[in-house]
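Only one protein chain is missing; all other protein chains are in place.
Take a look at subunit A:
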Amino acid sequence: MTDLTLPKSSQSGARGGIAALLAMLWRDKVALVSALVLLVIVICALIGPTLLGDLATDQNLRGRNSPPFDLERGWAFVLGGDSLGRPMLARLVVAARSTMMVAAGAVACALLIGAALGLVAGYLGKGVSQVIMRLADVIMSFPSLLIAVVVLYVLGPSVPNMILVLAITRIPIYLRTTRAEVLEVRERMFVQAAVVMGARPGRIILRHILPVVAPTLVTIATLDFAFVMLAESALSFLGIGIQPPDITWGLMVSQGRPYLTSAWWLAFWPGLMIVITTLSLNLLSNWMRIALDPAQRWRLEARSTTNG
């Protein structure tokens, strides 16, 4: 039965590399759209503040809470204006940078540190594992918002400090998941086969265990992305996060909250951006999980190009 898969997948192994990945991305249209959306957001984050920085902070009190889809005031007001008459579209584009920096930075730090500690705790002996796990327990036993408030109050609010605080509170999630998976994977036969061949712990962890654990971690990370964005807005709401005139989507949501009944678009557009970003990340990570697994890859390769 397994031989049936031979002809198709064997080619991809030979082709290898980025070209094959792109071809697989082209075949999965949902993932392709997600990738494009994320690309647009990243570009906005990179060049948005330079292009639209002034426009986004320009107050125009006559345009306060101006409704969306009204081109009378120019293209920038197509999504409406906020409570100080600043164009929503420009603000969304500019906010992409701080939002992505905080969210991506915090998730990446938490992922890297959590996964590294988890791999060590899972693979090495009991003593190291005990120390690491108790540390994780300590972090988890504090309400994460409380740590954030204390740390940010002491260190002062800034983007790097936000990343640091949010990363620390999210580390235990990656740490515990990684450790649990490593404990299971290390007992698998191919790990034992590597031990018999004389492989050192570092090699076993990186070559044999990490690739098996990685898909789970990536899935958690994409889900965590949305959580971190909202946590950041909560901190900003309390006044210890991002400081105006700097702006993030989360902060925009919380600033728009008092106007929900009179001007829904103030909270709606940034909220929508958060949803679109996390959704795209989710769909893309889903695709990546399949594309990077040799045993699943045929699902993408077998797909015809017309299939959405």
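Methods note: contacts are C-beta pairs under 8 Å (C-beta built on N, C-alpha and C of every residue); 3 or more make two chains touch, one makes a residue touch a chain; residues count from 1.
Keep this in mind: contacts and distances are computed from a predicted model.
**Student:** I notice the complex is incomplete. Of the names "FAD-dependent oxidoreductase", "Peptide ABC transporter ATP-binding protein", "Spore germination protein" or "Chemotaxis protein CheA", which is the UniProt protein name for the chain that's not shown?
**Tutor:** For the chain missing from the view, the UniProt record says "Peptide ABC transporter ATP-binding protein".
**Student:** Among A:23, A:212 or A:290, which residue is in touch with the absent chain?
**Tutor:** Selected residue, touching the omitted chain: A:212.
**Student:** Out of A:199, A:234 or A:279, which residue would touch the omitted chain in the full complex?
**Tutor:** A:199
**Student:** Identify the residues of subunit A touching the omitted chain, counting contacts across the whole complex.
**Tutor:** On the side of subunit A, residues 1-6, 9-10, 13-14, 188-190, 192-200, 203, 207-208, 211-212, 293-295, 298-299, 302 touch the unshown chain.
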